[in-house]
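Showing just some of the chains, left in place.
Residue numbering begins at 1 within each chain, and the chains themselves are lettered A, B and C in the order written.
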Amino acid sequence: MTNETNDISTEQWSEVLVQALPYFKQWCGKVVVVKYGGNAMLNEELKQAVMEDIVLLNTIGIKVVLVHGGGPEINHMLERVGKESKFIDGLRYTDEETMEIVQMVLTGKLNKDIVGILLQKGGKAVGLSGVDSGLLRAVKTEKDLGFVGEVTEVHPEILTSLLNEGFIPVVSTVALGEQDDYARYNINADTAAAKIAVALHAEKFVQLTNVPGILRNIDDPSTLIKRIERTAIGSLKATGVIAGGMIPKIDCCETALKGGVPRTHIIDGRVPHSLLIEMFSDRGIGTMIY
Amino acid sequence: MTNETNDISTEQWSEVLVQALPYFKQWCGKVVVVKYGGNAMLNEELKQAVMEDIVLLNTIGIKVVLVHGGGPEINHMLERVGKESKFIDGLRYTDEETMEIVQMVLTGKLNKDIVGILLQKGGKAVGLSGVDSGLLRAVKTEKDLGFVGEVTEVHPEILTSLLNEGFIPVVSTVALGEQDDYARYNINADTAAAKIAVALHAEKFVQLTNVPGILRNIDDPSTLIKRIERTAIGSLKATGVIAGGMIPKIDCCETALKGGVPRTHIIDGRVPHSLLIEMFSDRGIGTMIY
Amino acid sequence: MTNETNDISTEQWSEVLVQALPYFKQWCGKVVVVKYGGNAMLNEELKQAVMEDIVLLNTIGIKVVLVHGGGPEINHMLERVGKESKFIDGLRYTDEETMEIVQMVLTGKLNKDIVGILLQKGGKAVGLSGVDSGLLRAVKTEKDLGFVGEVTEVHPEILTSLLNEGFIPVVSTVALGEQDDYARYNINADTAAAKIAVALHAEKFVQLTNVPGILRNIDDPSTLIKRIERTAIGSLKATGVIAGGMIPKIDCCETALKGGVPRTHIIDGRVPHSLLIEMFSDRGIGTMIY
């Protein structure tokens, strides 16, 4: 690493520090919820950089919760056990057996893999699912897709306890049913993360994605929109700037904003240490919706 | 439930309370580590009774840690994915792929099932594995059986934090390697539980088994030995009273005793509420080794 | 005692515990005011059982205040010193000399006897009178009966301090006058106890009496009314169900209820451990007015 920094002059070095240090007091002791998943999870080098950032944030007293979803490993396991997927109107139906596989892979494999990397970087990571201490409760989605649910209650006491003791909670997004329904439900990780951010009165909700943020012209990264006021979301959707896969992501931001989280971010997980830069500089990494 | 208690007279009722209440102050705030597994886990009604006891103990301020192992579900999953077991000198060899299945079933299924039952009974249960926060670190066993390890370090901070906040930690026995080895190891659940009891300075270490305790004559339950002093273990082994499957159980008790746990118990998980009776009466349920 | 419990089966034992334990968290740290007096005080065996219950409640963290009145010993002492009683309209007139005897017997004998028994049972009992720290202040009753007063102020700081330190306060019901009147007044123990319960924001106010509770038919114990809502007291008086000596007892309950004590009880002190059964079971011992 020494080599890489040889070309940073002392003036530049102090410049960065002078600008970055004031952010410390601002963020110290604050809660930041980071959603991490999909493609950003596949590149091993980026994964390492993301985990390094999370441990650094934790080290300096920021309370980070990492929420992750699944990925290709779930399908891989379903194939291995010879489970065929049933589809309803083109949407996958999650029967009980499938749900068991989903939970095992998410909670018993992916979650522990992330915990392992954070531990290697020096962070006291603890893996949880939405089942633990009844963190996430859900109901079936309107359209019956079996054990696919939508989060109705977040009970964040376990997260608060862990954050206060300096641990990094890593949450896999499986939920319990509501009240006397103790079945497991597969839920959308982005939405779960947004709702956790609200329940924890988080200062920031960050989605690490594999796009640069919201672009006016989707083919031209130089058209990145750095800041969007919440009130402008409607017209950006109407004009098609926010479209396709970006819509659910923006909707999660809106959920968090409505719930009182002051700032939400869609940032490019493919830029190494994008999380750090977002939190300790005025440089534009992705889009802030506030 | 009212019916069942109709035949308890008021005199009997007050008698039980007068005798049981003094135990409260004695145990309140103390740590008790319970190992639960094997056949005791298979009878659903007993499982419910055990979980009810654990929640009751937690409710009245006793700090209970539940440690569980695996069982037939692991083999069942190995079969489903078509994984054939390799044996060395008659002992199963755990290759990396097997280890992954073991972890998924233990941590992603059995652990969450137990957490779910405890939640239903009203306990704030939180599932962990030995990986979380680096709770259990291990080295390979002397005889190379792949990813089969033996626990060398326990880092109980995460358990202490959870217990202090009133949670019930449920631990599945997967361990990380030592130092820079972040591989996963399958470990013996009984031994892990004993070492956790030592690390937590537990007041009691209880193994819930499917035998009445240590019997002088294995075929005659009336020959139950209620109390064994630690110094007597040697001669009981020499005379064959402690033999067979009881030897590793007694060895775990000895590990706990040597580590400073004042009382260890081998009790009969098949007797409903045996845990409660053991803690709140002078009645003999199983064998106490001290 | 072992003999007596031989006929309780292990199933019954665990049954009692499973039902009783949840009450622990409910009552732990709560204040319970117990009025004890009259005939219940005369049977030595019952007295021992009552004191045992109070010490047990204290042991498990319940804050018990015991309020007691006098009894035949006062008359006995008045006779010994040759003091003749004066009566006005059939009510005894308490002159200064009589009041001095009353105070000496209540505070210097009966109070210390109760303290002594509680100490023997292992409770840290501390005897007080209404004089100490100005706990009870009173004015003369409307009808002039000399130093007979009625409580107008309760200053419960001394009780709160003692309860917080784990002591069992035992209060004899002598009061100081109001403001600059430092004379002593003889007051009704039941009413004083009810007012102390109010001042301490007690969770329960219990009168230990020598009747089974409120009976529809006074000659038939099987007609016990287990629960009476406060609003029903009026009609029960009107129909004569509540009559005679029960009226002042019910009135004390009403005083406590109006002052915010959620539950009041008239229970049978002649049933051994009735206090314990009332607090740790759903069995009917006496009448609850709420």
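Criterion: a contact is a pair of C-beta atoms (placed from the backbone, for glycine too) under 8 Å apart; a residue touches a chain by one contact, two chains touch by 3 or more.
What you see is a predicted model; the values in this text were computed from it and never measured.
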Since every chain here shares one sequence and 3 of them are in place, how many copies does the full complex have in this file? 6
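By definition in this document, only the chains that are shown with their structure count from here on.
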What kind of graph do the touching chains make: line, ring, star, complete, other? line
So, in whole Å, the Cα centroid of chain A is separated from that of chain C by 60
Note: chain C sits from chain B at a C-alpha centroid distance in Å of 47
Expressed in whole Å, how far the mean CA point of chain A lies from that of chain B is 35
Of all residues in chain C, which are in touch with two or more distinct other chains? none
Quick check: in the complex, which residue numbers of chain B touch chain C? 1-2, 4-5, 7-8, 10-22, 24-25, 28, 52, 56, 59-61, 271-273, 276-277, 280-281, 283, 285
In their shared complex, at which residues does chain A touch chain B? 77, 80-82, 100, 103-109, 112, 115-116, 119-120, 124-129, 131-134, 157-158, 161-162, 165, 167, 174, 176, 180, 182, 184
